[in-house]
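The complex appears here minus one protein chain, its other protein chains still in place.
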Amino acid sequence: MSLRNNKKDNKSIKIKNVNVFYGDNHAIKDVTMDVKEKRVTAFIGPSGCGKSTLLRCLNRMNDEIVGCRTEGVIEWGGVNILDKKVDPVPLRRAVGMVFQKPNPFPKSIYDNIAYGPRIHGITNKKILDNIVNKSLKDAALWEETGERLGDSAMGLSGGQQQRLCIARSLAIEPEVILMDEPCSALDPIATAKIEDLINELKKNYTVIIVTHNMQQAARVSDYTGFFYLGKLIEYGQTKQIFENPKEELTENYMTGRFG
Amino acid sequence: MLLFSSLGDYIVKINKNKKLGRSMIGVLIIVTLCISFLSGCIESETGGTPKLTQTGSSTVLPLAIAWAEEFDGADISVSGGGSSHGINSLLNGEADLGDASRLMKGLDYEKLGCNAELVNEDGTASASCNGILPTKWIVAYDVLAVVVNNNNDFATELSYDQLYEIFTDDNSAVYWDDVTGLDNAPHQLIEIYAPDEASGTYDFFFEEIIPNWGKDGQQADTRLNSGDGVYHPSADDNVILNAVKDNEYAIGYFGFAYYNENPSLLQTVWIADEGTDYEEPSLANVADYPMARPLHIYTDGIPESGNVINEYLKYILGDNGQDIVPDVGYVRLNLVDENLASSQLAKLK
Partner (left out) sequence: MSKIFRKFKDKFRVDEDNPFKSHFNLTEKTITFLLFCSASTAIIISAAIIYTLLEGSLSFFNNPLVNILEFLTGSKWVPSGSNPIFGILPLLSGTILIAGGALIIATPLGISAALFLSEFTSVKLRSIIKPIIEILAGIPSIVYGFFALMFISTFFRDNFGASYFNAISAIIVIAVMILPIVISISDDAIKAVPNHLRETSLALGATKWETSTKVVLPAASSGIVASVLLGLARAIGETMVVVLAAGSIAKLTFNPFDEVMTMSAYIAKVATGDIPPGVAVSAGFAVGLVLFLMTYIINLIASKVVFEIKTGTTVKSKKQKRKKFLIGYFSKIYEFVLLGLSSILNGLHHIKNIIWKPRSLTLDRRYWKQRIGVTLIGGSIIFVAVFLVLLLVYLISEGIGGLNATFFTSYPSWHPEKAGIYPVIMGSIYLMGLTLLFSAPLGVGAAVYLNEFAKDTRYTRFLRRIIQNLAGVPSIVFGLMGLTIFVRLFDFGPSLLSGSLILTIMALPIIVVSTEEAVKSVPDSFREAARGVGSTKWQTVRHHVLPSASPGIMTGIILSISRAIGETAPILFIVSFFAKTAPSGIFDSFMALPAQIFYWTTQPKEEFHTLAASTIIVLLLILFAMNAVAIIIRQRAQSRRDW
């Protein structure tokens, strides 16, 4: 039983003239870009340049912040997801998110992953079991946890917890996965595992990853967008951005003139 | 103004300790100064009047309050706590006057470690305890009224024997028609609403109807202690009144004073002791009515002439004090015995 609806071809995410304000603070300034389907796109740039803010527009998480105002259009599957009429609740099922700090629920591993599907109406135990198993396998966590699904998720290591969070997002079968600096709280080994995972994921999902680690962006992404002080400075294929940036600002950032 | 000088000393002494900003202390000082100033304005009379403390029986309490208010010679602070507390406080030196609706007993001495034998049958003491010699003064009488519902036409006259059957655990009557001699009574459960065992009224009532009450060989125990739930005790006369008022088959008892507040709400029962006629409880009837008990105040020895307690007692036993007694709902001494007041006044000369 597939949870996906509205399966259409060519589901790239078209971001058009998006502006975001926190009160008087103009955080995102007129960003326009086209995020390709089933590819990994990285948002890079120095701290506070708005990458996370833009990311959060894509699943309407900014709605939860008081005083935050978003203007512009983000077109996906023929629908402007920024439109007030679009209910964020079903949207977030199709656009999943993994946060910076691993944040499993204080429940068992099984319940963590089953939470999403249960919310969306699946109560049949067999089906839930299948979903849990599949998600854990897809997140490369099955080997380590398959035997102890009833254990508390809080007992896992940082890296394992993050993969659990990824499994949790996968369980509701989204089409897009948003990752907000997913490895910044992890050690290099765990990071490597997650990066491998991302490579696998892009076969089936559109992945957008925010990272302040340039090398990670270079390793993992197909497209990269460089942001500075709320503006999109340059966007293109990762190879090109890194080896042959068009903008001087981009080049300065790459070469470490500022951080 | 003792309070404020001690406050002031205290503030200085604990300034080292006090962590709050000076403003807090400042505010406190200003506030208390204002209040003391204001209180000086409002308080008219009492500046330098002697103070007395009076405590004890809750039966005597309303009378004590009335006397304390009308007596001009002292500023008397009155509290309750029960007869035991009253006697205890007197013996502890905590109070100047101890009100009691019962007589002092050996147990009262025993509680303070004194010899119980020193207390006589009549509630006087042959020797002091703790340096205090409790001296008994009879100040008024209380008439105990047995009450029933206004619709009750079957139990309006009861003898001591019948009261015994109703109120003790000895072959207790369960239904009204179980009671010997109440032939017209309905076959309905008896419900009792009456004072609890802490009350002096309770003590007095059962002393009347249970032979050897409080001694070895006490003939029976009270219905309350039978545990059958028929006797609903209450420390609150208001409760008893309302319960009997609302329940056709209820019976209770309390001080006549209380009944007299709202005489239309209940009926009183005419009582007959062994071999006497049925008498109605009333203020006028008290010489004949079997259930009339004395109310006492205990002091430390006989206060000397000139002492404010002496003046107070003279007031209470004199006409002025006795005139108030019926207003409070109790019985003045001369209705019981003409000489009772004067013989006690004589001791105070």
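To keep things simple, chains are lettered A and B as they appear, and every chain counts its residues starting from 1.
To be clear about the criterion, a residue touches a chain if its C-beta (ideal position, glycine included) is under 8 Å from a C-beta of that chain, and two chains touch if they have at least 3 such contacts.
Predicted model only: the values in this text are computed from it and were never measured.
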{"item": "Neighbouring shown chains of the undisplayed chain, as defined at the top", "value": "A, B"}
{"item": "From B:120, B:150, B:188 or B:218, residue that would touch the chain that is not displayed", "value": "B:218"}
{"item": "Hidden-chain contact residue, picked from the options A:78, A:106 or A:188", "value": "A:106"}
{"item": "Residue of A:169, A:191 or A:221 in touch with the missing chain, whole complex considered", "value": "A:169"}
{"item": "Options B:79, B:128 or B:307, residue touching the unrepresented chain", "value": "B:79"}
{"item": "Residue numbers in subunit A that touch the chain omitted from display", "value": "59, 61, 64, 87, 89-93, 96-97, 99, 101, 103, 105-107, 115-116, 119-121, 123, 165, 168-169, 172"}
{"item": "For subunit B, residues in touch with the removed chain", "value": "1-3, 6-7, 10-11, 14, 16-21, 24, 28, 32, 35, 39, 42-43, 45-46, 51, 53, 55, 58, 61-62, 64-66, 68-69, 75-82, 84-85, 88-89, 92, 94, 107-108, 110-111, 193, 196-199, 203, 218, 221-222, 224-225, 227, 229, 232-239, 241-243, 258, 261-262, 328"}
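Following the convention adopted for this analysis, only the chains that are shown with their structure count from here on.
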{"item": "Centroid distance [mean C-alpha coordinates] between subunit B and subunit A, Å", "value": "82"}
